[in-house]
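This structure is in structure tokens; I'll ask about it shortly.
What follows is chain A.
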Amino acid sequence: MGLRVALFITCYNDTLFPETGKAVVKVLERLGHTVEFPAGQTCCGQMHWNTGYQAEALPLVGRFAEQFRNAEAVVVPSSSCVAMMRDHYPKMAEEIGDQKLITEVAELLPRVYEFSEFLTKRLQLEDVGAYYPHRVTYHASCHGLRNLGLGDGPQRLLRAVKGIDLIQIDHMEQCCGFGGTFAVKNADVSSAMLAEKTTAVLNTGAEACTACDNSCLMHIQGALHRQRTGVRTVHLAEILAGNEEATQ
Partner candidate 1 sequence: MSGTTETVLDPKTSPAFPIAARSVLEDTQLRKNVRHATEVIQAKRARVVGEMPDWQALRESGRQIREHAMANLDHYLEEFERNCTRAGGKVHWARDGEEAKRIVTALVKASGSNEVIKIKSMTTEEIHLNQSLEAAGLRAYETDLAELIIQFGHDQPSHIVVPALHKNRQQIREIFQREMNLPELGDKPQDLADAARRFLREKFLRVKTAVSGANFLIAETGGVCIVESEGNGRMCLTLPETLITIAGIDKVLPRFQDLEVMLQLLPRSATGERMNPYNSIWTGVHENDGPRTFHVVLMDNARTEVLADAEGRQTLNCIRCGACQNACPVYRQTGGHAYGSVYAGPIGAILTPQLQQMHHAQSLPYASSLCGACYEVCPVKINIPEVLIHLRNKVVVQKGLSAEALAMKVMGAIFRSEKRFRAAQRLGRIAEAPLVHKDGQGEGWIGWLPGLLGGWTQVRDLKEMPKETFRDWWEKRGSRGN
Partner candidate 2 sequence: MATEISTIDSSAARTEILHRIREANGGSADGDHAATQWGSIERSYRRWATRPPAEVIELLEDRLRDYDAHAVHTAAGDVAATVAKMLIDRGLSRMVIPDGLDAAWMPPGFDFVVDQGFHASQLDGFEGVMTGATLAIAETGTVVLQNVPGQGRRAISLIPDYHLCLVQVQDVVETVPEALKRLGTTACLPTTFFSGPSATADIEMTRIKGVHGPRFLDVILMH
């Protein structure tokens, strides 16, 4: 029985990585579910909240609740955004002081999933019928690893992909150095951290580096491209959307 899954694309995926959203839709429809897209969605508020602009982030809680209150399940191809909501929305709702919102948030959050955990934990799947004949290495985004406890879920999904050559990266759990505005406010240190991550990626000999977060991938890709390494980044969803007919 297919679910009605509402997609929270996230502000940056919508604008910069629409292919990831398309891939999520493709995978979910392939698995027999119906995807909905509440059109009024914008942003979870993470950038504001994490940079210290909490007043600007608060209104976005209500907005999210309003957009998604009727969803059977909400899927988000970004672990940092889900972490933002799980870790902070309850107390943000308390701060706003609206009892109705507090209740709504409490009821909605258990139905909100990062994309890979939707597949492994909610749907209990590992094989989603994907085909991706490339050498790939996986970077464990910090929020997915530590805040959401994704564990080896993403890797189990990857291992089940037909044709994939999955190589373990050294220091998989070490932060890539993106950190949101950190990448700009502390560009030097961010670059130093990125240098270690790109070295680790290159050492695997992979064609592509994947992760559950395009924020990390955008950052890693930025260096891989600047250095003209020929190695690319690809969101996990896009790998899982790959099938025999797709060209790459």
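Convention: a residue touches a chain if its C-beta (ideal position, glycine included) is under 8 Å from a C-beta of that chain, and two chains touch if they have at least 3 such contacts; residues count from 1.
How were these picked? Simply put, all candidates are chains of the complex that A comes from, given by their letters.
This is a predicted model, so every value here is computed, not measured.
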Practice task
Pick the candidate that touches chain A in this complex from 1 or 2.
Solution key: 1
Practice task
Under the touch definition given earlier, write down the residues of chain A that touch candidate 1 in their complex.
Solution key: 9, 11, 13-19, 21-22, 25, 36-37, 39-43, 45, 47-54, 56-57, 59-60, 63, 87, 142-143, 146-147, 173-175, 177-195, 218-219, 221-223, 225-226
